[in-house]
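Questions regarding the structure given below will be posed in turn.
A single protein chain has been omitted; all remaining protein chains appear in their positions.
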Amino acid sequence: MTEEIIIAGFGGQGVLSMGKILAYSGIMQDQEVSWMPSYGPEMRGGTANVTVILSDEKISSPVLRNFDTAIVLNQPSMNKFEETVKPGGILLYDPNGILHPPTRKDIRIYKIEGALEASRMKSSKTFNMIVLGAYLKINPVVKMENVLKGLKKSLPERHHHLIPLNEEAIKVGLEKVEKVS
Amino acid sequence: MSENITPEEIIKKGTLVFEKTKLMTDAHLSYCPGCGHGVAHRITMEVLEEMGVGDQAIGIAPVGCSVLAYDFMNIDMQQAAHGRAPAVATGIKRLYPEKYVFTYQGDGDLAAIGTNETIHACNRGENIVIIFVNNGIYGMTGGQMAPTTLEGMVSSTSPYGRDLGMTGHPIKITEMLAMLPGVCYATRHAVHKPGLVRKTKKAIKKAFENQRDKKGTSIIEIVSNCNSGWKMTPVKSNEWLEENMLPVFPLGDIKG
Partner (left out) sequence: MEEIKLMKGNEAFAEAVIREGVDAYFGYPITPQSEVIEYLMLEEPYKRTGMVVLQAESEIGAIHMVYGAAGAGKKAVTSSSSPGISLKQEGISYMAGSELPCVMLNVVRGGPGLGTIQPSQADYFQTVKGGGHGDYKLIVLAPASVQEMADFVEDGFKMAFKYRTPVMLLSDGLIGQMMEKVQLKPQKARLSNEEIREKYGSWATIGHKPEERTIITSLELKSERQEKHNHKLQAKYREIEKKEVRLEKFNCENADYLLVAYGSSARICQKTIQLGKEKGINIGLIRPITLWPFPSDEINKAADKVKGVLSVELSAGQMVDDVRLAVNGKVPVEHYGRFGGMIHSPDEVLEALEKNFIK
């Protein structure tokens, strides 16, 4: 099994850390992983994206043109990455701020009201974990127990008290994800 | 008197008035007759010998006339790229805090190409000694203008005399360095008269004692002559030094 994922949105949405938690979860179940960010000015509030690959085999290229899954969190990323999803692949997006929803017919499209649910949880920081939960519902590439282990690994100890909140956010994502087409 | 008299027969206990330090090699000095470098080398080595730390000293030779200082100073030495001696000294001293590390640099090396390395080593208060020989000219490469060349002074790259409007003023870098908190001792001396040599040697000793006591950077500027570059006899160059260099670069302690 190899899963090639692009996660893309604005800097500050937790794109890179969501990818990191996913990668750590892969390690927890003995998979090979790679996490390749766009870096540079994006770190300061522009668009940010990260390619995460989880695989049972050694990973060749960390740079890809096409993906099994695109997780899209803003319009510029939708414009860029909708077309990169392999036929039969997954596109998951948050409709908040999306003016032009995806139109492809040969892929599976899902949405998650991540920003809305995060505001309901009164913590914008839970946004990326809600989206992660939604993805794991569609495609359980990593087991939940390993996600929790991954969270523990990727968060610095001083933030470990936030793990229950993150766990709750993942559950919200699991419940609220909707199939679009 | 026998014809087969040996030095040992002349030099007896009580009659010895001068002995060359073992920390100077027997190599023939490459400096021009009358140049101040030889004296500056010797008193630096005498200080290390008197302190008994010759085998714990590491010197850094610059680019310039003293590029071959390691041929004359009989201790462990590294030769540094032009201007980089204070960075090289930093690399050594940070790893051997108990050793005695010093740079020996000319005006072009320290006050032109190496200003960055010099200022930042001093600003970090690297616990080293900097011996800075200022003769107002690039001697090694044939008498080009230095950052410390005086106004109106003729050199091969200021053939009509240094024009301050074009090339700026002679830089008083020791005064500048004295401003930095990392510098514990900044002083200016000369070696063209025996009394001044003794004072300079005292200053060098104080600088190495500062290093032993971990006080920070010590810088000793030695205003010296360059009779070849200045195109004067040694005697004339010493007179010229007194009349022209010392008013711009006055002797004495600047800090510490």
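In order of appearance the chains are A and B, and numbering begins at 1 in each one.
To be clear about the criterion, contacts are C-beta pairs under 8 Å (C-beta built on N, C-alpha and C of every residue); 3 or more make two chains touch, one makes a residue touch a chain.
All figures in this text were calculated on a predicted structure; none of them were measured in a lab.
In the full complex, the chain left out of view touches A, B. Residue-wise, the contact with the chain that is not shown comes from B:V67, picked out of B:C32, B:V67, B:V154 or B:M232. If you put the missing chain back, the residues of chain B touching it would be 22-23, 25, 54-58, 60-61, 67-68, 70, 74-81, 84, 87-92, 94-96, 99, 116-117, 119-120.
Remark: the residues of chain A touching the chain excluded from display are 20, 23-24, 27, 32-37, 39-40, 59-66, 153-154.
As a working rule, only the chains that are shown with their structure count from here on.
Remark: chain A and chain B have CA centroids separated by 64 Å (rounded to whole angstrom).
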